[in-house]
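The other protein chains are all here in position, but one chain of the complex has been omitted.
And now, chain A:
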């Protein structure tokens, strides 16, 4: 099946899960990655069982945050 992953169209085996795709794509620090499929965000605890479908568009987004609360002048 064809998937669009981070804007690139690639061929993958049918039945691929989000967790397996993360592994195949060698996503760094995957525990901090948010995944969207066709613009819908996938809960992190469902990556193992979420199966991708032909023509799905997948994005990997790193959580971004921080703050100055522990900085002292």
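Rule of thumb we're sticking to: a contact is a pair of C-beta atoms (placed from the backbone, for glycine too) under 8 Å apart; a residue touches a chain by one contact, two chains touch by 3 or more; residues count from 1.
Heads up, the rule we're going with is that contacts and distances are computed from a predicted model.
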What does the UniProt entry say the missing chain is called, choosing from "Proteasome lid subunit RPN8/RPN11", "Energy-coupling factor transporter transmembrane protein EcfT", "Molybdenum transport system permease" or "Biotin attachment protein"? "Proteasome lid subunit RPN8/RPN11"
Applying the definition given at the start, please give the residues of chain A touching the unseen chain. 7, 28-29, 32-34, 36, 39, 41, 59, 61-73
